[in-house]
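Every protein chain except one is present and positioned as in the full complex.
Entry: chain A
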Amino acid sequence: MIVDVRDATVRYRSTGQQVLHGVDLAVERGDFVLVAGPSGCGKSTLLRLLNGLVPHAYRAEVTGRVEIGGRPALEQSIRQLSTVVGTLLQDPAKQIVGTTVATELAFGPENLGLPRAEIRARIDEVAGRVGIAHLLARPTHELSGGELQMVAFAGVLVMRPDVVVVDEPLANLDPDAGRRLLGALRRFVDDGGAAVVVEHRVEELLEFSPAKALYMEEGRTRYSGDISGFLGQAPVAHVKLPFETLVARAAELPSLPEPSRPARTGPSRLAYKNVSLGYGSRTVLHDTDLDLKADERVAVLGRNGAGKSTLLRAAVRLLEPTSGEILVDGEPIGERDTLSLATTFGYVFQNPGQALFSATVEEELAFGPRNLGQSPEQIAEVSREALATMLLDREPGIMSRPPHTLSHGQQRRLTVALALAMRPRTLVLDEPTAGQDLRTTTTFMDRVLAGIQSVYFITHDVDLAITRADRIVIVDGGRVVADASPAELAHDERLWTGSGLRETSLVRAIRDLLPGKGAMAKGAMKGAIPHPFELARSGRTHLP
């Protein structure tokens, strides 16, 4: 037994909060274990317990039995545990310390004091196995997101651990890069290793055949067993389950009245006319023609580094086109400065921590409107409205709280409120739900879409785009390769073999259950698709 955790409890000394209550986990060679549960349920603490960060780095009281590699974890240092438990963090950029890929891979074995010849042999072996041998001489700061994650994984494997614990590997990766990483992880398990993976995007993990699942809520085990049992018991509103599972459990799916959204016909809000965009001499997007309407919900999909953010950052003049023309509300963007554009586009960046700097939420909310020259009365009014839209006004004493004391989910909603306080007509969201569980994602998107009619958002989550957008734009190879409604895209099978995207079970279900172009007029395929639960109910009668 590599990992033997029985009845483990963890209470952090810094907060006094008990985050694990009698959790069990057993991992043997050949095990591929999925750990799922809503944000804050204790998944990360469980991983920290396995790799020794709890209690060695995060001071905590631990009770119960925690044995790693056949010895009590508490008796082993983090360094000793690192030869048994390899850890892959959610953000590889924080894990990679070498200036080149080769020095990065050498880091762990160097710390173990291994002879140089053995270090070199290990690097060659792992680089070949993971498929990064061609990257060895590359500086790490030049790697793409997907390459970084593979290098970080190789850096873990080169320590030759018995088990690898992985924290949300898909949160920052496009589906293609995510599949490559999970494939490498599967091969590691097949070669005699073991893996424990925390992940919200359950469906993508299922393709790699995890044998066991642990589902947690509020620090307690709600389910522990095989995958089929997990799929049968996981709460449908909290875990994004494969469509086939939704069909099988159609009887228990809640009714969700989703007002249908007809096709949008509003005026142009953001138009790109033969626009090329880039940084310095590097062109990221070529000859782009696109016209986004003033009442549309638009999702922008594409692989890491494809130019999704570049496309939308140009809307607020964070970069200028190298050629072509951008029009905002029909006028050339060059006539507007970034501040004036902030009243048209409320741009929300992925990391809330990059925006928050004030001592209180009230001051934070006032920053934008004050820059627009609004009076204290106007500022107070827009602040109240923005907080109410994002349901943050229900938090006691929210206005006087320091922004950094809010939970991560609340901080995300606050950053949207900061943009709304500028009273924009369109919200632009960069990866708004990365790393969030289904319930948090649903609540967040419900609030955002209820607050403003026009939203353009960048995402890697195909199902989020399919279910929440009127229109999907796919960027790949420096060009817009698709621009259509969710239903139209679902029926375009050739799209899903390229563009770094991956066809989900929901996409297949739309194709199977909603009529295609041949069966209906093109106009009928515009607009939002029915909620997956409604589709699943209809699928119960239609699918074989």
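The rule is short, and it goes like this: a contact is a pair of C-beta atoms (placed from the backbone, for glycine too) under 8 Å apart; a residue touches a chain by one contact, two chains touch by 3 or more; residues count from 1.
The criterion applied here is as follows: contacts and distances are computed from a predicted model.
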item: Per UniProt record, name of the chain withheld from view ["ATP phosphoribosyltransferase regulatory subunit", "Heme exporter protein D", "Energy-coupling factor transport system permease protein" or "Nitrate reductase"]; value: "Energy-coupling factor transport system permease protein"
item: Options A:17, A:111, A:323 or A:407, residue touching the unrepresented chain; value: A:111
item: Hidden-chain contact residue, picked from the options A:9, A:39, A:103 or A:276; value: A:103
item: Touch residues of chain A, complete complex, unshown partner; value: 51-53, 56-57, 78-79, 82-83, 86-87, 89, 91, 93-100, 102-103, 106-116, 119-120, 139-141, 155-156, 159, 313, 316, 318, 338-339, 341-342, 345-347, 349, 351, 353-357, 367-368, 370-372, 404, 418-419, 422
